[in-house]
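Removed from the display is one protein chain of the complex; every other protein chain stays in position.
Per-chain residue numbering starts at 1, and chain names A, B and C are given in the order in which the chains are listed.
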């Protein structure tokens, strides 16, 4: 069972989960056409395991038992392991139209982090849970960011304590938790949710230092799927977002019981920071890996539309393409370097170099909006004044479009590229990508902070003293 | 009749015009709910003339006849006139939710340009036409950008000559034109369309050097409204774009006859550049004037959401707000200065200083995407993971949202501000604004070119020589 | 006597002042060739009063007495006054080879500030002192920035209290002050020094809230002239810095007695901030006015050397020139706008709009180093690998240089322009300009802080609420 099929994955989502979408409870998750797009997108993580083209990358083999399992769950021990993981994530995201699939990526990021920094009984619980996820080839979401309330206040200072997920009580069986997490990706179509603390915590915040895992249909758990980007998407008009979607939820824990064997951290505030950060170490690397198809898409679509518009040889267009190449390739080089500079942490588990990972992520995020401008500049105003899918479907209108929108390429091809660019840069889907660039897997400020923290200043300071003659 | 009411304007759109939308001919323009949003938005240009708050700004009086007419049509003679025009445009755009109304702005821009650079009989025709527009308080669109085909080719080199609007024939009555113009704003809900050449032209392009005006319901003229941003917009989710919209058309002239009294330029390639540029002089000033509410909205929403999130005092947030202020206020100062440095051209008609106008436009356009990043950074990921309008309408879901999305402000207010920011920066509407920033009223490259052209290098070169001791 | 000649100014510097330069006391200020360059440079402030070309700008007339006096001392009452002052400062700085003369500019900045915010007896003392400076046409330096010690500590927390100038004692005659000020410009060749507090102060810092004026030869006052940029400067190699120089001193007050009529502020910490800021209001405007020749020089030299190198028509060079024009002209427009938006403060005294002044200064400062890059890029490596003055003076070498360094201009002209650019951008003099851009008259951070403080957010916040539907 270690390599489920896409259909097995889909079938596994039929349970008693409480999902809300557009104001109503979802009774038939697989039957809702909009939610189905997200499920089919996530199913790519399962398809690649059975696809001869991707099998080598997507399937790992247990050296002892010889059993095959999803490569997403392979615990990294070296640079090569991390490089292979990066390539897998990049490849499947590429198939996924620049959108990460995430149902195995994020869960394994969290598990690797927990396995690396925990010890003793807690680690044994994580190890057992990891084995289950791997053996059953589960789709796992991670809920980390709390809703937070007024951010100028610590968790325990919030007027409403439920603004951070917290332990309400514990007994010999397990713990009861309450509160809500924000922007939990793929939770609505996952099998499991791992909960992590959102940040380092002090003694007063002990109740909020909690980590555990629950099945999505656990009693007391409700998921409110974001309505962002809802609505029908014509394939001609939205060539990407009509096929690829990710669900984000407000994830509410209303006195949810968690048995001890699924509790990884409970009221140990001193471990909240290390656990949060260990996940981040992997998850930002996942992030930069899955950004690579997106930055490639910027270079490729800009070059293609410039060619189709007949401006590919114009000086300022070449300048803009060059900047896009510099942007994309610097992100790529730093991502690869983060793996090459892998460090080995607790229990022999490797992780990408934090400073280099954050350099890659920062380079991606801080250059993103400028890249949008460049792509839009190469494309032209037609991005937002062009015809819609219904126009193209109408034979009468189409003939007009074919005549007037042909350029250095036929109208059909040019409009299709134009619409792909609009999807990536001007539509709801593009806005989603843009906000993800700024905030997802840690904000730009978080990346800067982490770079300064991970940077070892000794060499530079010593050199400065030597130059000044005061060493 | 010189100050029509909004209803008179709406009623005037009921004629035989050939509009296509979403693949079908539009038979009831005013009855289509999506198109109606754009008509009601444009109607603001008429409402302000009857609104006591805006009347002073919106109504001009003929010094001779004493008759009142729309201030949009007041030919500028001084810096003060230009400042007043700028304030009018800014004010009505502010009422219009950051979206320019345009139905009188762009037409008057074109008319001022034509009145300033033409002479003789051509100017008399323009003057008569101008008088008609003003007296009948008409809504006027301008079609300038041709569809262009392969941009590496001049108009006469295009395989399909219809890729630029051109003169097919002329006789004693008038001319016949054919071809198509692209992204013609507000044409579908205007009374008239003025056609201008898109750029300077050489002798081989004589047929393409043509300018004229036609009523929108002229035989042979078809308008294909862009499907961009189509669809229903819930007011909670799209607080701005549910109420404000601009229509863009592919504007096809299929052997349209234009009588001589409406022809302003015909086969005079040497005048194509001056006519195109004179319009641009005014239109870029209109542009920077109508961008002011948008840049204010960036500062205001970012400051407001930061406060509501509880992060207004955080160092990096203050830094970002400062950058937004610098951005907004530099655009504002340069816009104002463009009017203060007004030049007086042909026939005593004033126009804003081209270099300063282009500095303002360039500053706006080249800083736009970075401003988006800053606003999104101050807001948080909730921009694209938050609830939709249906969620808010559901009492069950709303109570959950009210509990979990309250912060340093109640959830309702915070989510409303969040949605306004999403509308401005991440949704289709935000993408529309972003592409307009890069391309509308001249691209960033066009602005740079115009700055260098308008800059008088004498002083700087002389000074350089003096510094070098070679003067 | 109200309009001294340059020679009268020079002669006035012969007194008992204690100046140190390059490790030795200066006994003959006028006779030291290096210091003399600075004196002759400052003398431009006197020459313009007698130069027919500049007289209109440089000389004011008392409306009552009809007496002429230096226009630098004309108290501004309107935008026009501020514009005239800006033009005067720009003009004389232009004559001064991009280096401000400052001996009347900075003193009048301080006096205008004091006259505007003080009241009662203190203001009377300032008024009397102002009258003396104006009537005797004095050269006046301003010492504001204390040496500050450890900047994480407030003045009263410093281990050495002398790290901020402070009041040691007071009696019926006057006060005694001690401490040192840093980077005091033109003090060594001024007649007077006005001391201002460096920043807002709290009650614990009362002793440090002191402002007064002393003649430069006051007992107990010692000036240590910076050695930066010392040494001989061949005119061919340093076409600008061989003729223009500004002296900066460490200004030490060693129990200096100041009679009450020269004390403007004593132990009134609540006034320290307002006095400091009122000076800054004027001084940053002086700064942006005197930066205009420098930004012009960037545009002019870059354009000239590109022409001489034969690359003026190359695409990327035109792009760089355009950026330099945008930079220079944005600074110019904002500077002018700061005057046009003048506000009128206490006692009817006008001052440039603080937000706009700081926008101008910020635009200048934050774009400065990029401008350096662009100018250097247009110039070529010859900036730092070219021949020296001795080479040019040698007939044998010169003939080689003339052959090999000619391009699209003769070698002599090209090398002269190259050297002017080196002086401005790569030499000690250029480094001086660069650090001034970042720190002088307030750092970049100080400008950002002042922009946010001066910005009135009401309009933007109200608009944001309206857009969100929560007004």
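Just so we're on the same page, contacts are C-beta pairs under 8 Å (C-beta built on N, C-alpha and C of every residue); 3 or more make two chains touch, one makes a residue touch a chain.
Note that the structure is predicted; figures quoted are calculated from it, not measured.
Of the candidate positions B:68, B:160, B:261 or B:319, contact with the unshown chain belongs to B:319.
In the complete assembly, the contact with the undisplayed chain comes from C:22, out of C:22, C:77, C:347 or C:453. The hidden chain makes contact, of the residues C:327, C:405 or C:455, with C:405. Although one chain is not displayed, chain B still touches it through residues 315-316, 319. Residues of chain A in touch with the missing chain: 94, 97-98, 235, 239-240, 293, 296-297, 299-301, 303-304, 318-319, 321-322, 325-326, 328-330, 333-334, 336-337, 340, 355-356, 359, 362-363, 412-413, 416-417, 419-420, 424, 448-449, 451-452, 455, 457, 459-465, 467-470.
The chain not displayed touches chain C at residues 20, 22-24, 145, 147-153, 160, 162-163, 180, 182-183, 222, 224, 226-232, 237, 248, 250, 252, 309-311, 313, 316, 368-370, 372-373, 376-377, 380-394, 397, 400-401, 403-408, 422, 425-428, 430-432, 434-436, 438-440, 443-445.
One rule holds for everything that comes next: only the chains that are shown with their structure count from here on.
Note on chain A versus chain C: their Cα superposition corresponds to a rotation of 180 degrees, in steps of 5. Among the remaining chains, the Cα-based centre furthest from that of chain B is the centre of C. Between chain A and chain B, the centres computed from C-alpha atoms are 38 Å apart. Chain geometry summary: the mean Cα position of chain A and that of chain C are 53 Å apart.
Centres computed as Cα averages put chain B at a distance of 43 Å from chain C. Of all residues in chain A, those touching 2 or more other chains are 316, listed in ascending order.
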